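A single protein chain has been omitted; all remaining protein chains appear in their positions.
Moving on to subunit A:
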Amino acid sequence: MDVLTENFSLYGRGLLGTVELTVYASLLALALGFVMASFRVAPVGSLRAFGTVWVAVLRNTPLTLLFFAVLLGLPRFGLVLPFQLFAVLALGCYTSAFICEAVRSGINTVPVGQGEAARSLGMTFGQTLGGVVLPQAFRSVIPPIGSTLIALAKNSAIAGSFSVTELLGTYKTLNELGYSIIWSFVWIAVGYLIVTLTISALFNVLEKRWGVAR
């Protein structure tokens, strides 16, 4: 217990770092994921190809490798950003590939006739997708997107190895101060639980509100 009370601000900063990484990277992942899913079902071949390559590359690259590529690679091309922003980019892009596939599977649950009806009324691809298909797809993708964002929250621990302040990284300091390694980790685990259970609760509410009513 002492570990927590005596290092409350350290834990607090760590937790805040993890929450920030999770929130910003989630927003980026959701935005990119929806865009890429639209690309993958678009009538334009080049957009479909772009979406496919995006998913194939990001989903199949180990996240740590992606962090190295972003944090060490981008500065070589003259793009120097704060490490936290780099971490959000890496996490967000990586997770967007999974969101994209969840959304695409949701789109596939919507009967073809819904899109055909919209098109037969003269609605454009964008109107059909945004007004008819995605709202119905959204209902069935809430649970898998929730899981993906929980995975993102836990993946954010990798950012700690790249000098970004986040929860897991606090153990190094605590260890140097001579605290019990076990209790340090117990409280870190509790911190992650707070984040992930919050995401779970949020998605439970969303599912109750918007989930498929049959």
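We adopt the following convention: a residue touches a chain if its C-beta (ideal position, glycine included) is under 8 Å from a C-beta of that chain, and two chains touch if they have at least 3 such contacts; residues count from 1.
FYI, contacts and distances are computed from a predicted model.
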{"item": "UniProt protein name of the chain not shown, from \"Heme lyase CcmF/NrfE family subunit\", \"Glutamate ABC transporter ATP-binding protein\", \"Cytochrome bc1 complex cytochrome b subunit\" or \"AAA ATPase\"", "value": "\"Glutamate ABC transporter ATP-binding protein\""}
{"item": "Option touching the unshown chain, where A:V3, A:V132, A:L167 or A:I188 are the choices", "value": "A:V132"}
{"item": "Of A:L16, A:L85 or A:L121, the one touching the omitted chain in the full complex", "value": "A:L121"}
{"item": "Chain not shown, touching residues in subunit A", "value": "43, 111, 113-114, 116-124, 127, 131-132, 135-136, 139"}
